[in-house]
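Every protein chain of the complex appears in place save one, which is left out.
For reference, chains read A, B and C in written order, and residue numbers begin at 1 within each chain.
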């Protein structure tokens, strides 16, 4: 029953053309300007795409989170970190939490660091962990359900300390070995670590928003020592962390009274993005009622942060054609694609992200549509769609500083 | 910032209507006549449905298999077994294989039994493990890639022995403490265990099929001490395991020469089903070319096994409307549903299963359409469709003897 | 527009209404069953000491009275798979799962009597995603720094296993008013 005799497929040894076996691809040493991680809560991985080619170029896994794993790059270390957890029997048994260390070029696992088994699992996936600017410490937000953070020393590759941040949540790096959190009493708190990763200093801002009347969302964007947050009603609160205490600037509005009266409001998951060099703030907006603050939008309004005024409106195209194309086996640009583009309605997107280069692109994603749109962040023109980008997930992560 | 004062939602304590907390459902002691497990390789669980109501009534998990977990009922023990495996870090690290023991009524985990870390992962999911008729031993097919089986003592809840079955594959219970396997040389081998679960006797049939010219598929159906297998070309081979050695009866054909010439052939994944009381053999068929032996079909041809002739043809309806209905949020029986039923083409199904009661139903499933059809197995009439039945998976498992 | 075009548009509209595949339920308060890991908010005090089971309020016909539908009146702040579609009910976890001891409370108006009820959205935990009848409505939802009003948090956080399966919607009493923020 030897296959070769049965099938008559013996090789002509003198005339062989053959491929090398065992080859494994590696990534360039530095991220491309338009790279994008797309975390997936169902496939339990984050896929890395190149927005220029539309190609998937790598993947890291993460089994635990209900938002999908969020890869965090430390450029100087050449490493990528993913906070993850396992149960001894997949869904039950002892829980163990750990940080997986990936080589940023080979994506091979370099090691892991065990952390307390209470890393937070939050469906929006934003700001659950961060590498501080020092690239020495990784801070992981915990919820059991009390709020705390785990401090991980990336140099020593070990867990250092757990710091309670009662009433406050998430991790916003603010410079050096410092990070902030947003608090349920309408303030922000900042924690500074000492050289060993223990708490050195805590400072709290004055109350700058009302958690019931008009709370800010957790999905802030960073501009150096400042973080910008938007409230449900579209008030922009900029909090400066450069001094001894966090200080919030007077809020300004994304919407005019007329726009607000017409139902315009922020919405989605990762609904803000900032291009730092041009001070352009991208805000995903829609028209809707109360309780629609997580609804997707089909418009991105662009603001000049310094002037605090709108400078552009970008229409987000429907991702349904890109979603349906592989299901229907349609050629991109073919008649079926053309037809779909004409007929498909536009469900909008939940999340946006912008790259920081001089020719930035704006990525857009709907949580339940496995496609990502790549838009010229300056002109607003659609550059391409990435299809088969996953099953479900909330965030878009642009690697790099 | 107490919620109650802020939202003004204090309860009127004198006038409370409230639901009891902490309630958890349990299943009846015995399976319903039309119950069905639907394993899912993406959601990594098997969902239990009642074909009469269409309701999902329970779930068991399984993280490892590329076919989704296959729950195996031992009725007298009141237990359900799932062969599973975990890696220490979800996708990497040490692998550990085990059998999870579920209570058949509460679906709570009663315990687990560790087994050698080489249980087979095979995408069709058929006959990878079985409880023998004695309800004492569970037999698990291994591949590392050498073929063997692990014997598990369900009474003592421990792994007993590993038996090599070189050249043979899968597990077909044949009565008592015996099971068979199909072999690459066109034979079947039978293994009998002694009272402690070790190999007592091995017997091999004569060669009864040609593995290259016309192999039988692995997806046989059991009729007491006999197993019926169908070949790619539609030859039915019945192998009797009641004697000292397995004996294959002369093969008979599912197709006439004219039908064969017209391209009719078997196809799909779990493409055979048997209603034992009426000796009706259900065979999923389609018209196709070479290499189409895994293609889905939209017809089930029904045979009288004793007479070796076809007695009925059942047209399998398209599952696309049931698949699309929840996506489109259409009411069952509404105008949109009506329209879908008129317009939707029929991609066929990969798998079939039949219940063993006096009013049997035939379940049908397409591997990539999250819907299950429930057909009257005698009249061939569609009784109902179960929608949102999962994401992807090959098998349909009717619990019970 | 052909019939199928209309269907596709319905799909798009449905997607547009759903903002979160896996998150959790909007909250107006929180309580602990059989423990005091967290302070009991006033709204829960009337119910913490007993097992409940004093009878559920009246239901209406149609989707607003059907616990397997997202439109069900109790689901006004739910975010997850409906246990009624997973082997449980709006008040019962599916076999083999554990009802979360920590939860959060919303306020929904029952169209049958026009009254507002306090709803406890207990998750059922210890099995993977149910995967059926996903439903997300965000009335009264707040960011995670206000945890007991945030439906993005995995509220299996207090259970034996933090693996989320589906969500229930228990009535725990009458509320004097509905959601304040309109």
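In this section, contacts are C-beta pairs under 8 Å (C-beta built on N, C-alpha and C of every residue); 3 or more make two chains touch, one makes a residue touch a chain.
Note that this is a predicted model, so its numbers are computed, not measured.
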Option from B:25, B:109, B:152 or B:320 whose C-beta touches the chain left out: B:320
Touch with the omitted chain, as defined above, among B:129, B:154, B:183 or B:322: B:183
Options B:197, B:373 or B:394, residue touching the unrepresented chain: B:394
Sole residue of B:279, B:293 or B:332 that reaches the chain not shown, by the stated touch rule: B:293
Contact partner of the left-out chain, one of B:92, B:158 or B:201: B:92
Touching residues (missing chain, whole complex) on subunit B: 41-42, 66-67, 87, 91-93, 95, 120-124, 143-145, 147, 167-170, 181-184, 211-213, 215-218, 267-269, 290-296, 318, 320, 343-348, 350, 366-369, 392-394
In subunit A, positions touching the absent partner: 1-13, 15-27, 40, 43-45, 47-48, 55-61, 102, 105-109, 324, 327-330, 336, 339-340, 343, 388, 390-391
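Just so we're on the same page, only the chains that are shown with their structure count from here on.
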Subunit B and subunit C: spacing of chain centres that average the CA atoms, whole Å: 34
Length of the line joining the C-alpha centres of subunit A and subunit C, rounded to whole Å: 27
Distance between the centres, which are taken as Cα means, of subunit B and subunit A, whole angstrom: 40
Subunit A residues counted as touching two or more neighbouring chains: 42, 91-92, 184, 211-212
For subunit C, residues that touch 2 or more chains besides their own: 8, 11, 127-129, 140, 146, 179-180
